[in-house]
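Below is one structure, written out as structure tokens, with a few remarks after it.
Removed from the display is one protein chain of the complex; every other protein chain stays in position.
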Amino acid sequence: MGEPLLSVRNLHITYHRQGGSVPAVRGVSLDIEKGGSLGLAGESGCGKSTLANSLLRLLPPETEVTGEITLDGKDVLTLSPGGLRAVRWTSGAIVFQGALHALNPVQTVGDQIAEPMLVHETADSQDAARARTIELLGRVGLARPRATAYPHQLSGGQRQRVLIAMALACDPLLLIADEPTTALDLMVQAQVLALLDDLKQERELTLLFITHDLSVLTYACQRLAIMYAGRIVEEGPAWGVFENASHPYTRALAAAFPTIGDRSSRMAPSGLGGDPPTPGNLPSGCPFHPRCPLAEDGCLVEEPSLRVSGPGRSAACILV
Amino acid sequence: MSGSDRLTSEHARRRGRRRLILRKVLGSILTLIFVLVFNFFLFRVVQTDPIGSLFRGRNVPAETLENLRTSFGLDKPIGTQFLFYLKETAQLNLGISYQTRQSVWDEIVVAIPPTVALVGVSAVLSAVIGTLGGVIAAWRRNTWKDQSITSGTMVFYSMPDFWLGMIMLVLFGVVLGWFPVGGMTDAGSNETGLALLLDELYHMFLPALTLTLAYLGEYTLVTRSSLLDVMGEDYLTVARAKGLRDVVVRNRHAVPNALLPVVTLTAINFGFVLSGAIAVETVFSWPGLGKATADAIRGPDLPMLQGLFLLFSAAVIFFNLIADITYSWLDPRVEEI
Partner (left out) sequence: MSLAMQRRRATAGRVWKQFRGSRQGMIGLSVLAIFIMMALAAPLLADVRELSPVYARAAGNPQWAPPGEFPPLGTDFIRRSVWAQFVWGSRVSLFVGLAATVLTILIGSIVGILSGFVGGRTDAILMRVTEWFLVIPFLPLAIVLASILGRSVWNIIFVIGITSWPSTARLVRAQVLTVKQRLFVDRARSLGGGGTHIVGHHILPNVSGLILANATLAVPISILTETTLSFLGLGDPTAASWGKMLEEAFVNGAMTRNAWWYFMPPGLGILAVVLAFTLIGRTLEEIANPRLGGR
């Protein structure tokens, strides 16, 4: 058990806009061991994509980022521009969401996959890069002719695979998958998940999997962290957190997805009422209290910190 | 659209593109026909007696005039006259100028090269400089670089182009005496070859500067706007995430996408090359199509105006077609329709 591959300590991210400052991430800490996999779940606006982008310092320059991010032993936030560029895609790579917008419309997908190889010189020549591109495309299940296709000529599922192939181009240590299965239909989702699982095993990838779909994470990840209003509100082994949640929010999230084959889950009203809070306008005390079925008076006063709720588990709720 | 494969074969794509081009060419021809119809009927409405106007003030016997009218087919029904007009136009027989009594076509042909030279050079310069300015302004948006470029070009774009020319002419020609005050060559000089060319360029400097300044604003604005749109796209973040330098992200990923509308604009503007400098040519007495138009207005020399209008329209239609085709060739997303 050496050093974790990724270590985040007390990360605060604040956007500064014309209307004011918006705290998107408010003190997040997490670790991922080498070869491990962490799932990060939450509704939109909870800060998970902001967190993902911050790991490679991809946020707009006016964004205020404090805390510590250590990736493969390097302090990401204090790297020089040259050092940062070297780390990007080689130590950590991101599979972005919304594949059509993540790909340059006027460049072939093959060129886009080969590009980082040439930039980081992990391929010796154009031909080597091309060969490796075709190899990667094959590995993600796409035929050779796809290399000369433009993004708009591929289906959504195919584009997602291209993004995965692209992320693997420089053999990264950490793979960050930001909502890779959103907006794909169930069949394709399953294929993409299976692919990620295979890749993780054969390349000993460390995986950070971000999504709003809890059921997906329990399949793909060892550990789970739930985010709400810019903070982690529960953390622990995936199945444990899913089956037996400590935090009321996790419980609601887990119940929101009917289990196929379980008729009772179809009948029982679940799903969380209300909307997630806007980052600039958080409720007092625990930000979840307006939607929490178990809220008490104490919940309006102070925001609970993460406390141990079981072996290797923690949750941020006063009821724990 | 899951599982379906929209990757069409290269062959099918080419076929689709050819069909697209054919449709656009036909569309352009149709527009040109409309222009011819418009041109003919509009001027026919006003030119109630072209022969009379042509020989106004000259002592020509009525019989000769009648013979001329018959030979020009002016006694025939309007439909026949229109077909006659089409035939003549196709043979580049555009009538006779009221003012000079020479063939309209001959007068026009002589005036084309000076205009193409002046406006062509200005169009290229304004496109290049304007686009560069727009790229810088967008990439460094809201900094002083952006604001000075944007405000500066906006000011130039908001003034009458010929007024800017007047200022240039008075300041650099009259007051400072650095440049000539008009014409394309020095009157009375017999230079030839290179010396003549240099003299012409010398005369062209001020009007070209005027036109370039007046029109680069459009390119700056469009490029800036287009690049700003592109800058919000995710694939630029992806490019950065791959470890590319900022400049490379800009030049390899952002700019090519942003340039698509600029290319269209440039091609369209080349269509306006012929008609773009009417007032500026007048200020600098530059012997091109613009000055010919201004002179024709003073008549009014209707056959000249008719011929010039036809030429201007044809140029615009042609270059709009080129713009369309170029865009569909550059943007891989355009297939059919």
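Letters A and B mark the chains as written, and numbering starts fresh at 1 in each.
Assume a contact is a pair of C-beta atoms (placed from the backbone, for glycine too) under 8 Å apart; a residue touches a chain by one contact, two chains touch by 3 or more.
Quick caveat: nothing in here was measured; it's all calculated off a predicted structure.
Of the chains on view, those touched by the hidden chain across the whole complex are B. In the complete assembly, the contact with the undisplayed chain comes from B:42, out of B:12, B:42, B:83 or B:109.
Contact with the omitted chain, checked across B:86, B:110, B:228 or B:263, is made by B:228. In the full complex, the hidden chain is touched by subunit B at residues 31, 34-35, 42-43, 45-46, 141-142, 154-155, 158-160, 162-163, 166-167, 169-170, 174-175, 181, 225, 228, 271-272, 275, 278-279, 282-283, 293-294, 297-298, 300, 302, 305-306, 308-309, 312-313, 315-317, 320.
Following the convention adopted for this analysis, only the chains that are shown with their structure count from here on.
Here subunit A touches subunit B in the complex through residues 53, 56, 58, 85-90, 93-94, 96, 98, 101-107, 115-116, 119-120, 145-146, 149-150, 152-158, 184-185, 187-188, going by the rule given at the top.
By the touch rule above, subunit B contacts subunit A in their complex via residues 1-8, 233-235, 237-245, 253, 256-257, 260, 330-333.
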